[in-house]
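Take a look at this one; I'll ask things after.
Of the protein chains in this complex, all but one are displayed in their positions.
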Amino acid sequence: MSDHSSIDSSGHEAPGNDSHAQDIAGHINTYMWIFGSLLVGTVLTVLMYYVDFSSMAMTVAVALFIASIKAFLVAAYFMHLMSEKKLVYSVLLLAAFFFTGLMGLTLWGSFDLPTNSIHKTSYVP
Amino acid sequence: MNPLLKLVGMPEPASAHAKGIDDLIVYVHLLMAVLFLGWMLYFFYVMFRFRKGANPKADYIGARSHFSSYAEIGVALVEAVLLIGLAIPLWAKAVDNPPKPEDKPIEMQIMAQQFAWSAHFAGLDGKWGRQDIKFANSANPFGLDTADAAGKDDVSVVSEPFLLPVNRPVVALLSSMDVIHCFKVPSMRVTQDAVPGLSIPVTFTPTKIGDYTITCAQLCGSLHSTMRGAFKVVSEPDYTAWFEKKSKAGGGGGSFE
Amino acid sequence: MEIPYTYKARPDTGLYNAKVGIWLFLASEIMLFGALFSAYILLRVSAPVGFWPETALAWPRGLLNIPIGTFNTAVLITSSVTVVMAWASLQMNKFNHFRIYMVITVLCAFAFLGIKSFEYNDKFSHYVVQTKSGKPVTGHIEVNGKHPRFWNFSDQWTLARLTAENVKEISVAVDPERDEHGHVKSHSNHAHENRTIATDDIQFLGSYTPATHPFFAVYFLITALHGLHVLGGALVLAYFAFPGAKMWKDNPQQFINRIEVGGLFWHFVDLVWIFLFPVVYLL
Partner (left out) sequence: MQTATQPHSHSHDHAGHDHAHHEPGFFSKYIFSTDHKIIGIQYGVSALIFLLFGFLLMLAMRYQLAYPGQPVPVVGSLLQKFLGDDLAKGGVMQADLYNSFGAMHGTIMVFLAIVPILFGAFGNYVTPLQIGAPDMAFPRLNMASFHAYFLGGVIMFASFFTPGGSARSGWTSYSPLASVTDLVNRFDGQTYWLIGMVFLITSSLLGSVNFIATIIQLRCRGMSWMRMPFFVWTQFITGFLLLLAFPPLEAAGIMQLMDNLFGSSFFLPAGLVVNGTALGVSGGGSPLLWQHLFWFLGHPEVYVLILPAIGIVAEVIANNTRKPLWGYKSMVYATMSVGFLSFIVWAHHMYLTGMGTKIATFFQTTTMMISIPSVIILTALFISLWGGSIRFNSASLFALSFLPMFGIGGLTGLPLGFNASDVYLHDSYYVIGHFHYVVAPGTMFAVFAGIYYWFPKISGRLMNETLGKIHWAGSLFFMNCVFAPMFIQGFKGMSRRMYDGGTTYFLGVDPTALSLNKMITMSAIALGLFQLPFIINFFYSIFAGKKVHSDNPWNATTMEWSTPTPPPHGNFTSEPVAYRGPYEYSVPGSKTDFTPQTQKP
């Protein structure tokens, strides 16, 4: 804590004290673990590409599953969502809900057409 | 036709499903009228009774009755009834119930382009000619392949009135060559967008002989307001005569009037 | 009166203003990228089945450089770690560490952008050539002895331009053939074979640009928008690392907050990429 005193001398409350610093040191350990997991996740994602899943849907599912886990790690630990306030959750939940609505309903609406409708790439019939 | 709708100037209905739509419009407007008149009576009464001159001291609590909750539940109920009883079934019937073959539906294509409507029938052989984008242009909106034998007797009616027989279901496959147009025939109570890249069927059964105008109800460019089409609903024999003549004359496959 | 809670947390919400602000902003960013992802998925699923370019509008697979993409992912993840380390260093009062981590973060950002523009360059000088007499091929082309380059928009070739400028033939360094998963076929020729194609034999010529296929349009749009976020974020973080760091002296708590807020944005940019990478590169 060499520059601790210099901050103090400028007349301000120093942000860290020793027990606080210990906490943070604990965090750093976590950060490194997460870092490692993210790299592993990335490698897994790429390997998945070379595995021949029988169906496209399966590929998509696996890809998004890995991505979601990685995203969760980033959000939960790097962005400290784990210990964040309720308010932030509600905002994010709203956004997540509306995003799902936007995507889901748009897709649904684009494919639930009147019976016998045709998506054309050439003229019909 | 419902006298209320006549009063506001809606054109006489001329198709089989029109009654359902008209009824729904009437019922919804009755609901609206009841709500509106009720509230207005209340509104003027309140403004008069509780004006400052008559009631210099306001009451902190105000209304104590729960009438409003009942009214709100009532509105919700009526809406639910209209929705489940009328709107949804009507829609399902219109878009998910294609006419059965024994009703001998007329199948046709309708193509919209800036700024005209064209119609296309399969001809006497009942087979569509081959169609491809690469043949399409303003004069051949359906992209008919002149080389295809099945198309020789197809009937294409480009930018002029076509005929439909009375009391037979029509299934018109609607599409567009360029931008979004909207096929609207007020008397038939049909409206459907013609979306490029999609082919969407509209179904209706004309019930009245006469001349009908198609308007384009979707902004589609400079001359949108003049984009009119027309068709005549005629008796079955008149229609057959017209159709046979057209088909034999080889309307399809490139030679257009 | 002055604006309260600019750096102290409001007791009942437990948050300071900027943190509320950044989370709201991120929520709107979710909707922005969400709409783009939705568009991507919709276009993707409504594309005809088949293999691009054999089937005109089928979704292309395996066009992007996966090793480079993977490397870039790692770069971005690293920057995400360093930015949180920078914040932690401030918490522990180690300003110098903070600055080092910040510098690494910004360097990672620019590395990411550099690699991305390298990829862009590759795409812009890549062409699909549909011949009249055979299968379409893809690859880098050479016209009049020169490789067209993306930064020069006037250097884009189309069939019309070939004809207009009376170019008789072009040569194509043909890409290896791919199967329907985008994997290079085992028997395929790995060393880019050079083929000369006469202009008369060309039916369609298009570079890997938005006009050629919706895939490119979506790809460039989403990655460019993401790239802009990276650039913006990097500039702000660089500002905090140097000129903005003066605040550490006057109001350390507020400075830490700023780093936290900047970091949150940075993690979000990383998060978007975590989804972008599999969706765009691997699907």
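Each chain gets a letter, A, B and C, in the order it is written, and its residues are counted from 1.
Just so we're on the same page, a residue touches a chain if its C-beta (ideal position, glycine included) is under 8 Å from a C-beta of that chain, and two chains touch if they have at least 3 such contacts.
Since we're looking at a predicted model, the values are computed, not measured.
Chemist: Can you list the shown chains that the absent chain is in touch with?
Modeler: A, B, C
Chemist: Kindly state which of the options B:I106, B:A119, B:A136 or B:A172 is in contact with the chain not pictured.
Modeler: B:A136
Chemist: Which candidate, B:L31, B:L124 or B:I209, sits in contact with the chain we can't see?
Modeler: Considering the complete complex, B:L31 is the one touching the chain left out.
Chemist: Looking at C:I3, C:V49 or C:A164, which makes contact with the chain not pictured?
Modeler: Counting the whole complex, the residue in contact with the absent chain is C:I3.
Chemist: Identify the residues of subunit B touching the omitted chain, counting contacts across the whole complex.
Modeler: Residue positions of subunit B that touch the missing chain: 5, 8-11, 20-21, 24-25, 28-29, 31-32, 35-36, 39-40, 42-43, 46-47, 50-52, 55-63, 68, 71-72, 75-76, 79-80, 82-83, 86-88, 90-92, 94-96, 113-114, 133-134, 136-139, 141, 177-180, 182, 184, 186, 189-193, 195-198, 200, 213, 215-226, 228.
Chemist: Extract the touching residues of subunit A with respect to the undisplayed chain.
Modeler: 12, 87, 94-95, 98, 101-102, 105-106, 108-110, 112-115, 117, 120-123
Chemist: In the complete complex, which positions of subunit C touch the hidden chain?
Modeler: Touching the missing chain: residues 1-5, 10, 13, 15-18, 20-21, 24-25, 27-29, 31-36, 38-39, 42-43, 46-47, 56-57, 206, 209-214, 216-218, 221, 225, 251.
In the analysis below, only the chains that are shown with their structure count from here on.
Chemist: With chain centres defined as C-alpha means, what is the inter-centre distance between subunit A and subunit B in Å?
Modeler: Comparing mean C-alpha positions, subunit B is 46 Å from subunit A.
Chemist: Between subunit B and subunit C, tell me the centre distance in angstrom, where each centre is the average of that chain's C-alpha atoms.
Modeler: A distance of 46 Å separates the two centres.
Chemist: Taking each chain's centre as the mean of its CA atoms, how far is subunit A from subunit C in angstrom?
Modeler: That gives a centre separation of 17 Å.
Chemist: Any chance you could list the residues of subunit A touching two or more other chains?
Modeler: Answer for subunit A, listing residues that touch two or more other chains: 119.
Chemist: Specify, in ascending order, the residues of subunit C that touch 2 or more different other chains.
Modeler: Correct list: empty.
Chemist: Report the residues of subunit A in contact with subunit C in the complex, numbered from low to high.
Modeler: 1, 3-4, 7, 10, 12-16, 20-21, 24-25, 27-28, 31-32, 34-35, 38-39, 42-43, 45-46, 48-50, 52, 59-60, 63-64, 66-67, 70-71, 74-75, 78-79, 85, 87-88, 91-92, 94-96, 98-99, 102-103, 106-107, 110, 119, 121
Chemist: If you look only at subunit A, which of its residues touch subunit B in the complex?
Modeler: Of all residues in subunit A, those touching subunit B are 113-120, 122-125.
Chemist: Taking the complex as given, what residues does subunit B use to touch subunit A?
Modeler: 94-98, 109, 128, 131-133, 136, 142-143, 171, 173, 175, 197-201
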